[in-house]
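A single protein chain has been omitted from the complex, and every remaining protein chain is retained in its original position.
Entry: chain A
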């Protein structure tokens, strides 16, 4: 046998388990789920196909529609909030403050916590009967109101608050690393020109951090789709369906409500949504990289 082909064979054999895992575990289960979404499966998988009936049911469910709206509001505010706060924290630490490493640790600490813990802490703090509201009222400010977590219109923002508290530290670390990579010469040049510090950050530093912040934003956005634990810990989707999210809708139907068909239809919609959001982005990246190689 040709030595090159032999080497290829060895490599192929070595890769087989990985291929097997990728095809069976990832693609296989995905195809299986999509197949189930076209059946009338309840507690157990059935092979009685019902076409798009589950999807029709899904989109006529006000709870599912509410969950999509909620995850959109939460996602945009959470990612934007983390990026903004993380950048500000990084900029503040970048000013060569004293005890920088101590602050860095403190700000990054929440990220080391699970969403469940974060959710529970904030649920307690925001609970009007024994949290921040009750404490401030006991200090004498009787009319103080901070009841986001039990308020139908504000509960989703309570989730954002907790999420940003947790995620901003990650952005801070990435942004700070980016800032430290920027040459000191640029600072000197800008200062000679008499540009104010805030302007340097906005017009000179921020554009150079683009890739770093995009990576951080991508990491956070992936978390948004999976949002489940923080909701369960903080509000359990309530009051009403004001903080219901798709992942929770799917889990509820998968188990408690024994509605496999509807749950897998929801999961399929979610996957298609992610693909629809990511595909244009990937395509743009691909197009931007191609001219260098092709031309």
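One rule holds for everything that comes next: a residue touches a chain if its C-beta (ideal position, glycine included) is under 8 Å from a C-beta of that chain, and two chains touch if they have at least 3 such contacts; residues count from 1.
Here is the rule we use: contacts and distances are computed from a predicted model.
Asker: Write down which listed name, "Probable sugar-binding periplasmic protein", "Molybdopterin synthase catalytic subunit", "Putative membrane protein" or "2Fe-2S ferredoxin", is the UniProt protein name of the chain that is not shown.
Answerer: Cross-referencing UniProt, the chain left out corresponds to "Probable sugar-binding periplasmic protein".
Asker: Would you mind spotting which of A:17, A:51 or A:256 touches the chain that isn't drawn?
Answerer: Counting the whole complex, the residue in contact with the absent chain is A:256.
Asker: If the missing chain were put back, which residues of chain A would it touch?
Answerer: 42-44, 62-63, 123, 127-130, 147, 149-150, 152, 235-236, 238-242, 251-259
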